[in-house]
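Below: the structure, in structure tokens.
Yeah, one chain of the complex is gone here, protein chain that is, but the others are all in their spots.
Here the chain labels run A and B in written order, and each chain numbers its own residues starting at 1.
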Amino acid sequence: MNPPGTSPPVPRVWRGWYVLAESASLRAGAPPVRASLYGRPIVLFRGADGEVGALEDRCPHRDVPLSRGHVRGSHLACAYHGWEFDRAGACQRVPCLVGEADRPARRAAAFPVQEQQGFVWVWGDPKSAPPQPPPRFPWADDPSHLTVRYRLEVDASLHAVAENALDVPHTGFLHGGLFRKDGARNRIRAELSRYADRAVCDYIGEPRPEGLVARILSPSGGVVTHADRFILPGTIEVEYSIGTENHLVSAAALTPAADWRTVVWAVVSVRTRLPALLVKPIVQPIGMRIFAQDAEILRLQTASVHAHGQQRYVSTEVDLLGPQILKLLTRAAEGEDTPPAGPGAQPEYRTTIEMDV
Amino acid sequence: MNPPGTSPPVPRVWRGWYVLAESASLRAGAPPVRASLYGRPIVLFRGADGEVGALEDRCPHRDVPLSRGHVRGSHLACAYHGWEFDRAGACQRVPCLVGEADRPARRAAAFPVQEQQGFVWVWGDPKSAPPQPPPRFPWADDPSHLTVRYRLEVDASLHAVAENALDVPHTGFLHGGLFRKDGARNRIRAELSRYADRAVCDYIGEPRPEGLVARILSPSGGVVTHADRFILPGTIEVEYSIGTENHLVSAAALTPAADWRTVVWAVVSVRTRLPALLVKPIVQPIGMRIFAQDAEILRLQTASVHAHGQQRYVSTEVDLLGPQILKLLTRAAEGEDTPPAGPGAQPEYRTTIEMDV
Partner (left out) sequence: MNPPGTSPPVPRVWRGWYVLAESASLRAGAPPVRASLYGRPIVLFRGADGEVGALEDRCPHRDVPLSRGHVRGSHLACAYHGWEFDRAGACQRVPCLVGEADRPARRAAAFPVQEQQGFVWVWGDPKSAPPQPPPRFPWADDPSHLTVRYRLEVDASLHAVAENALDVPHTGFLHGGLFRKDGARNRIRAELSRYADRAVCDYIGEPRPEGLVARILSPSGGVVTHADRFILPGTIEVEYSIGTENHLVSAAALTPAADWRTVVWAVVSVRTRLPALLVKPIVQPIGMRIFAQDAEILRLQTASVHAHGQQRYVSTEVDLLGPQILKLLTRAAEGEDTPPAGPGAQPEYRTTIEMDV
């Protein structure tokens, strides 16, 4: 929840697909699972028929969380009085009552659900139909890549997490040595493009990073291709190619569990000349160390925003994607749905800068 | 305290008698005891003369809680500067001061107190005189009944606790097996009557409940008489007669320690063909199990109301007493005192429904 007085408020994009669980965590007929979007509690359950339902986690009768209830066939029953709801939120049973159970006032808000690539995606607005299916992780099913998944949580807004994940300048400081170094620098070019639903940054002339991860992936150096992307409402991608053999895509679906609490559903796909079995034990501890440093600095940032009662950012031109992400989120929070930008889409904004990395 | 923004606000009935302590917990001259009504702290103390006083738990001098002070004769002295107050709240001593201690501004708010049946009853409005004495527990002193007392606390509003205690439909679910079962059902009639100060529900045609408690009390079955009652500001009664031998009255005085925290002073009186000494060890653990289930569901209900910032109930006709209790509390919070309904009083509202139990 926003502490009272924090300004500006976090933009809330309800009309969007968010990952709320992994499919494997919801077994048919098992106790329901609680999740949330911007602090709004949502209950997930898988009926005996195998289908997943997502309802507002509040029984319309007496406000008790439905996540404390039980699955009965394809229904979810409240623990208090046993009211039963189907996946569309209709009330199918009111025990003791003589007469019809279903009435408009007795319905629970129901969210569209789609399972895909092992994730349970939920459309955040129960009052609208999703205009397109959830996004796909493009390399997650590719047999030439090793793909690993992580669920992480950060005490920060979705915007702050997305900016951090796609930000180059902090890597030499916060992760000094692990990723980049704050020593001799190279001047490179960065091309920033914003489309209706996304912002993309391509880096040109970047040498192989000096840090450990890059040395392991590509000990002999090589030409580096590097792009960072944010796609509404919460997809982030960092894509590196080093030489012809190495390809790393660190993607994630960000879920705003609360205004200042973000769940990161990370999907990291790697193709490298090293045997796949060797990559994970080497790269994972370094990645976890980097993540822990980011999570701690973001937690401090959030605490500081709360202590001061406001978020006051000052940006320079090397803050490439952060301000664009905020613009996209703010616009989406206020307005209409944005169809995904197709392959030939023209950017609505483009700029090129020089920076020293 | 109401978290900011929770709506509607909990109705606060200040003009009423509430149990704040058991008489035995206040020894003459012993350290005072802190209690509260709707979050307003109240200090209770028993002077050397044996009389109990109830003052606002705040020294008018420097706001320090008087409950940290000491009893001196029939006065209560503040721990900080030793200001002394009598049971009427008058300031009887200001150490170091040359001159008169008592001044209107130096008085502490004093609440009318009455001890009865082992309870310390306090009238919640220090600015008015109570128009009638506190209510009595009708069977607590009856020698043919075994009476036991409990002090329990629940994280829920007085209204939610009263509704829960007098609600039939939840028993088959939340307490499935212990009390009623969600299996074969019987259609019975329920007559609801609301008077100026109370709401009463009589159940007609009810078979002996299937659960353990009823089987123990009445193994051979028998005609059941069952009535549930709420009396302003916080008395609840569940009265069962099964056959001619068995009589169970589970009564309680509810005290709103805070808007969302209620103390239950329960007085359970039983007359049964079983030896009294056998009833308590058998019935008590089952009663405690039922209470723990109710307390947990009410805590979840409260947490949900706070998470959503509002209490949004949807009722059906089998929610018999809950909506009437809320009406009585809301009216009493806004308006005038209500004299107790006498034996021949006419109900201001009456309805009969059928329900399946």
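Assume a contact is a pair of C-beta atoms (placed from the backbone, for glycine too) under 8 Å apart; a residue touches a chain by one contact, two chains touch by 3 or more.
No experiment lies behind these values; they were computed from the predicted model shown.
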Which of A:Gln132, A:Thr244 or A:Thr316 sits in contact with the chain that's absent? A:Thr316
I'm checking contacts with the chain that's been left out. Which of B:Ala48, B:Leu97, B:Ile204 or B:Val223 qualifies? B:Leu97
Looking at A:Val223, A:Ala276 or A:Leu300, which makes contact with the chain not pictured? A:Leu300
Can you list, in ascending order, the chain A residues touching the missing chain? 4, 160, 167-170, 172-174, 182, 185, 187, 297, 300-301, 303-305, 307-308, 311-318, 353-357
Kindly note down the residues of chain B that lie in touch with the hidden chain. 4, 39, 41, 57-58, 60-65, 68, 77-82, 94-98, 105-106
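The rule we apply is simple: only the chains that are shown with their structure count from here on.
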Euclidean distance of C-alpha centroids - chain A vs chain B, Å: 48
